[in-house]
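Removed: one protein chain of the complex. Kept in place: all other protein chains.
Chain IDs A and B follow the sequence of writing; residue 1 opens each chain.
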Amino acid sequence: MSATVLSASGGEPTDAVRADPASKRDLWIVFWIFPIFFSLFGVIFVLLARVIPPPRPDVTTDQKVQWFAAHATTIQIGFAAVCVVFGGAAIANGYVAYQMKRMSSGSTFAYAYMGSMAVGTLPGLLLVALCFLAATFRPREPRITALLYDLGMLSFNGSLGCFATGYLAFAIAILYDKNQIFPKWLAYVSIWQIVTEVIATQMWVSSAGPYSWNGSIAFWLAVIVFGFWLNCQGIFLKFATDRQPAGTRPVD
Amino acid sequence: MTNTEPTAIASGPPASISSGRQSGVHLPGDGHMWFMVLGDLVIFGAYFIVYIVQRSMAPAAYLQAQQHLNITIGVLNTLVLVTSSWFVAQSVQATAAGQHERAIRLLYGGGACGLLFIAIKACEWSMKITQGYTTSNEFFMFYYMLTGVHVLHVALGVLILGIVVRELRNPRRQRLSVVEQGATYWHMVDLLWLVIFGLLYVVR
Partner (left out) sequence: MQILAEAEELPKTTNIKTQLVALWTSAVSALILLIAFIAFPGFWPPMSPRLTADEVASFYRDHTTWIRFSMVTFNLCGIMLLPFFCVVVVQMKRMASQSQAFAYCYLSAVVSGATLFALSDVFFAAAAFRPGRDADLVLLLNDLGWIVFIAPVGMILAQNLMLALAVYLDKGPNPVFPQWVGHLSLLTLFAMLPSACAAVMTSGPLAWDGALSFWLRNGAFATFTVVMFFVVRGAIHRQAVVEGVAR
């Protein structure tokens, strides 16, 4: 079967003939990395590294040092694991960008999404791992350890612009898409993501209360909306993969 | 006249959501817009609840900060926005009656009120900032956040009204459902303001 057909593929009637699944193997491999990576992410960041939910900003230097001491082992295991598996984020986001290319709205926002997510991975995911690994690497002056605590949390929870840009690209692309790769309401959820992120920027200002990096508004509300959005994105990524005709590729 | 082709705002709803329409019940607007509106209300509702909880933990401090809000400006903003909602509601009726020119004029009126609202809000903010009330105070943090996110919604609403006007200008379209969607969004923005006004300005 010739697979060099270049088609602006996308939505087709739901009664389309299912093509040979083996020929979509590459899509499925990449798709499954999405939930696998985010599950690992959850286990590592919640159970091992203990940064979701985040440790408090309104503590003393000594308390920060004690926090690192109490969790050093799991932090090291978890974040060393992050150093190995964080490439899954690139694959997950790359695959979303790929599906976005199948939209009739063109490649512009697919590339914008890819760009902003690829850039955002460093401050928004990896930097906390690197700072906390440095903090637990050797005993240091308390003020330096406390610095790494703040640095890690402020970048992890506070790197919002990159992702807001990505979500905006995602939302706009969906709203203009006539190939129905993703449902329209997912665009609205993406916009809520942006709103919660814009509000969460205040965590660089407040060290206590609802707008601090562990606050009810800047953290909890934002992470609940994020969790909902991520699950929706994953589910509809699967539907989009289901519906993509085998042997097709997006417009170059 | 039902909406069957995808638009920039919301596409024709998938079969699961439009079942209400097929059974003869007319849900004004579109399933997607209602999803957006309800979700927005839920999220804002969460913010309001947090505000109320935080306020109850420090009522004296909040009360003292609230004194510095000018309730007159708040009332003025409320009147402006309610008037705009009246214009927009009228324009829906005008569209349904086929009076597209009148509908467009009413939408301009609604949009102009929206812009006026934003201008008044901007003045209020600059007054507060020059008076020294910034986000360092917890009440004012909520004030700036809630009114800020709301004013972004108003700006988006003005944009949406513009899209509706463009729809009405195109003689091949002029779909009622698009006007209804725009109105739904605008009324939500109005409703949110009423709650914000009540919580921040009035309840003392």
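The definition used in the following text is that a residue touches a chain if its C-beta (ideal position, glycine included) is under 8 Å from a C-beta of that chain, and two chains touch if they have at least 3 such contacts.
Bear in mind the structure is a predicted one, so any value in this text is a computation, not a measurement.
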Chain not shown, its touching partners among those shown: A
Which of A:S105, A:Q180, A:N214 or A:T248 contacts the chain that the document leaves out: A:T248
Selected from A:F45, A:F79 or A:Y167 as touching the chain missing from the view: A:F79
Given A:I36, A:V59 or A:L130, the one touching the chain that is not displayed: A:L130
Which residue of A:A97, A:A112 or A:A187 touches the chain not shown here: A:A97
Residue numbers in subunit A that touch the chain omitted from display: 3-4, 23-27, 29-30, 76, 79-91, 93-95, 97-98, 101, 114-115, 117-119, 121-122, 126, 129-131, 133-134, 136-138, 140-141, 144, 148, 244, 247-250, 252
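As a working rule, only the chains that are shown with their structure count from here on.
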Geometric centre distance via CA averages, subunit B-subunit A, whole Å: 30
Partner subunit B, residues of subunit A touching it in the complex: 175-176, 178, 180, 183-185, 188-189, 191-192, 195-196, 198-199, 202, 205-206, 209-211, 216-217, 221, 225
Subunit A-facing residues of subunit B, complex: 6, 8-11, 14, 32, 35-36, 39-40, 43, 46-47, 50, 53-54, 135-136, 138, 141, 145, 149, 152
